[in-house]
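Working notes, structure below.
Missing here is one protein chain; the remaining ones are kept as they sit in the complex.
Entry: chain A
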Amino acid sequence: MAKMRSDRLKIVFVLCLAFVSIGGQHFESKVAQLLRDESEDIKCFVEVKDLTCFWEEERNSLPDQYTFTYSYENKIKDCVVSSLSLLASNKTVFFCKLPKTPFFTTLDVKVSRDRRMLYSRSLNAENFMFLDPPRNLTVLSSGKEGQLNVSWLPPLLKYMDDSMIYEVRYAEEGSNMGKVEVIKVSTMLVLLGLQSDTRYKVWVRVKPDGVAYKGYWSAWTEPVLGVTQPSELDPLIMLLVLFIGLILCLLSMTVILSHQKFLLKKLWPDIPTPERKFPGLFTVYKGDFKEWMSQNNSSMWGRSVHVFTEELPSPLEVLSEVSLSSHGTSQREERKPVEEDEEKESERSDSGLPDRWREPPQAHWLMEQLRTLQENPQPLSQSLLPQSHDTYVTLNQNSQGDGVREVDDVFEETLPLQTLFTTAGTPSLNTSHSDLGSLQQSSGSGRLSSQSSFEYPNHTWPPKGPGYAYMAVADSGVSMDYSPMSSSRIVELGRHRMYTNDYKNEIFLHKWPLSGEHTKSGSDFCMGPIW
């Protein structure tokens, strides 16, 4: 019997210790929190049913030195002071726990030391409820996506079940940013709008609602982890998406098919073939142009002529050769048309004849020379013909014949000048100094002086000799009068908007970078057609 009694006593003692220790943990944490947050000298709170008031003091003092009294409804009562050492903050507090706390009435609390009042406070006990955190927090994933079911039990406290308010905090695992939900009375909450397949931490704390009881927020519970469901593809949405996609495909196919040809033409344009212009060339003659030409000679003649006419050299060309020899050549060639123009101008001014077809005696003589030369062509001149053709066309064309005639005229034109130059010193032709900047009347109009042609400038041109069917013009411009041609030629050239540009030496240098050799060549003419 005695043994059983002692065992029972031991069990009770252990339970009491456990209870006190558990309560102590909460108690210490509450004291620590209020010590941090509360600014009053005497800090009070109600833990379960009893009011505890404490204050901070120096370590050296003893609890016996203090007197704690509280009064209500004209009654004064004492309370035993105890001390508590906070391990976390290394502070000592003195506290008193009222044994039978009167609620819903005004309490006057006083702390005295050596009969001297230190602190005092007037308060209502029901306004300082400091509850324990909620119990049994559980977080479960609900059946739906992005939701969590959170439930807990309220702290053990009678009379206050209906007047509690809860705060639920949740955050993603590893994140510090959390959201807070407030819920009244109910101990269950469904969290909405969460990310699927994510781990969340949930905390809960409690406080009196402030109507019948007031107090501080409790401490947060320990966090509880919950996992949301992974996202599922709603089958209805999938079906709808497929259906709409199918409809769009059908529509696009219909549009493409209805405008098939147009789209093909835009995307894959046909490479144009000349087959249309040459009927039968590729199909019948398999690309053999000669045969096709021969077969279609009569019908295609007109067209070929047009082709040839297109390829005929233009009567006037801007000569832009820059090599020494060629430049000299080009220079001279350029000068020819200029001189011719000058000659024409001078001829016009001199004669002033409206009739363009009148032939002065010099022109007639030239024609004679042409014909003689044509019968006896010189080899040199022929070699130079390709170069000089262009220029001499302009000079010597007699008539406005067809293309064939023109070709013949080219040959004719080269000859007379050559003849002129070979017979140096021919008195029939006279030089006439011309100011290149103006169109002067030549005194000896209509005459060409070959002597001037051989007045070379200081620098030496390659002595190509008199074989060149052009004149080398040095300081002075040579005016040549091909009067029968001049006026007519002007008409011809008028079709091509001919123009003359007069350059001084300097300008010529700028335009022709390689013309440094011709610094002293005097003024040069540059004539070019404008197409």
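As a convention for this text, a residue touches a chain if its C-beta (ideal position, glycine included) is under 8 Å from a C-beta of that chain, and two chains touch if they have at least 3 such contacts; residues count from 1.
The working rule: contacts and distances are computed from a predicted model.
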Among "Erythropoietin", "Calcium signal-modulating cyclophilin ligand", "Trafficking protein particle complex subunit 2-like protein" or "3-methyl-2-oxobutanoate dehydrogenase (2-methylpropanoyl-transferring)", UniProt-listed name of the chain not shown: "Erythropoietin"
Residue of A:88, A:177 or A:211 touching the missing chain in the full complex: A:211
Which residue of A:100, A:115, A:261 or A:290 touches the chain not shown here: A:100
Given A:124, A:196 or A:229, the one touching the chain that is not displayed: A:124
Contact with the hidden chain (one of A:73, A:232 or A:270): A:73
Residues in chain A touching the chain absent from view: 49, 72-74, 100-106, 124, 126, 158-159, 162-163, 211-213
